[in-house]
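In this view, the complex is presented without one of its protein chains, the others remaining in place.
By letter and in written order, the chains are A and B; residue numbering begins at 1 in each of them.
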Amino acid sequence: MGRYVVRRLLQMIPVFVGATLLIFLMVNVMGDPVAGLCGERACDPATAARLRHDFGLDQPVWQQYLTYMGNVFTGDFGTAFNGQKVTELMGSAFPVTIRLTIVAIVFEIVIGIVLGVVTGLRRGRPVDTGVLLVTLVVISVPTFVTGLLLQLLLGVEWEWIRPSVSWSAPFDELIVPGLVLASVSLAYVTRLTRTSIAENTRADYVRTAVAKGLPRRRVITRHLLRNSLIPVVTFIGTDIGALMGGAIVTERIFNIHGVGYQLYQGILRQNTQTVVGFVTVLVLVFLVANLLVDLLYAVLDPRIRYA
Amino acid sequence: MPPEVLLEVRDLHVEFRTRDGVAHAVNGVDYAVGRGQTLAVLGESGSGKSVTAQAVMGILDIPPGRITRGRILFRGQDLLKLKESERRRIRGAEMAMIFQDALSALNPVLTVGDQLGEMFVVHRGASRKDARARAVELMDRVRIPAAAQRVRDYPHQFSGGMRQRIMIAMALALEPALIIADEPTTALDVTVQAQVMDLLAELQRELTMGLVLITHDLGVVADVADRIAVMYAGRIVETAPVHDVYKAPAHPYTRGLLESIPRLDRKGRELYAIKGLPPSLTDIPRGCAFHPRCPMARDVCRTDVPPLYEVPGDRRSACHFWRECLDG
């Protein structure tokens, strides 16, 4: 187990370097990192040259990358466009996005799994067909459309929620945005659970459980669910990283000041350090979530062993 | 004195709705098992032997399956008339089933201790600790070495033979009156088959249980069974005390089965094989279902379904010409 974790951590290094380098190159090579530093005006050539030197931008790109990563690992993510430390921005943005992601995950778990179990146990009945169709529609409608429509309906027409979330973004204001963020994954979790349940219902060990004279409830919860949810749990685990990275659309619609908002600002103002810093953390979250899911898999399924 | 009758299946009909039409899996099966008795149910795959057993246990998949006619009497009580909750209490406690492939029949993510102990928790209201202790006892009883340690292992950590012993232990847990074993040794290595079969037979004698042994292996039958019931296309074609069948079968299908066993005294001769294939259950031939493959078939076989004729010596045969068959 220990050796497996070490091996996986080593495997993560090239992926981490590759992903961050890719982002670093996109931002640095294709954009002009100095452009955003003089505020709205263009920098005069002398200032630009000085800034370039100050930030080490006159050095080769690979050296810039190494310097940047060196700083990152000492906890220095650089400075944002308004002079704030990027770490401070992260300190305010990440809690918001984490709350939003938690809401989304809870929706995935509660609604997705319940719908999946219900449809999986009633395959071919009207409720199954109906839910399946709805999931396809939800998957097909892009998140930003779902978000705008829900905002229009719940926020503007019926005034159940505030169309935009306040700066502090407490949990109760994040319910609808969380549902929007979760929507596509939610539909997918439903389908995945349904398939898994339907496959396992026919499994021999479920028949054994029935032959043992167990009550139907116990057959379902202890035998059927325990096995069927393994792939679902692992999907939801890996989805954490994807949700945090994808929150940018939802945060824009509901004006939530989370990671997506800061990233968007960083990109608009061409602030290299903000963008690369946030993306680096998101990539790390994604990789760590995947590692944890792989480890969790062994806990859930005793047949798995790590080599 | 004949033993107390435990299970009696009378005129059971089961069908399955499939895409290709209605499959008539069981078409009027009658059999009975007494206390301490072993009935071997013999037949090719698709002959309805497993479906009958599942109907008895009440684990048939409904739908697509459907019991259209018949009765299943357990200690004189018609199981088909019971409520599901009442049947559930009988399942596992008074009648239990041993499945063919223990690896897939045991839950892969629960320890064998949990799965054995569950019987006591659910049916007897035992505590977790108690249940664990009983699980270890059971594993001892089916001679699994180091039971106290291995009770925490998962099914995949056992060998095939050991897993089948666990399956047997689970069926025996509450000392049921009747055990249905569905090809309990088919998935095992030949060397292990005999050990597992001996263990099963021994425990059956010890607890004087009734045993329905479903198999397609005539070799196993001779050693352990008292009676034999041969099934073909969802019907019993012959039933008789086991040794009489070996001496003189009263149905051409049984004869075919017996002749297709390799035997030392016929070494060098070509092995007999019943010609043709078992019929499709959606399209069972008219008359005697076996007639297209029967060497003795005549015109009447193509039109009239043979009833189960009484044959002297407590036997029955569903062949119009059972006398000729008996005479060889």
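To be clear about the criterion, contacts are C-beta pairs under 8 Å (C-beta built on N, C-alpha and C of every residue); 3 or more make two chains touch, one makes a residue touch a chain.
Note that contacts and distances are computed from a predicted model.
Between the listed names "Peptide ABC transporter permease", "PQQ-dependent catabolism-associated beta-propeller protein", "Response regulator receiver domain-containing protein" or "ATP synthase subunit b", the UniProt record for the complex's undisplayed chain reads "Peptide ABC transporter permease".
Only one residue from A:78, A:95, A:215 or A:231 touches the chain missing from this view: A:231. For the options A:69, A:106, A:121 or A:141, the residue in contact with the chain missing from this view is A:141.
The omitted chain makes contact with chain A at the following residues, 4, 14-16, 18-19, 22-23, 26-27, 30-31, 136-137, 139-145, 148-149, 151-152, 156, 184-185, 187-188, 191-192, 195-196, 230-232, 234-235, 238-239, 241-242, 244-246, 248-249, 252-253, 263-264, 267-268, 270, 275, 279, 282-283, 286-287, 290, 293-295, 297-298, 301, 303-307.
Quick note on the criterion: only the chains that are shown with their structure count from here on.
Chain A and chain B have CA centres that are 53 Å apart. The touching residues of chain B, counted against chain A in their complex, run 57, 59, 61, 88-93, 96-97, 99, 101, 104-110, 118-119, 122-123, 154, 156, 170.
Listed in rising order, the residues of chain A touching chain B in the complex are 202-205, 207-215, 218, 222-223, 226-227, 230, 300-303.
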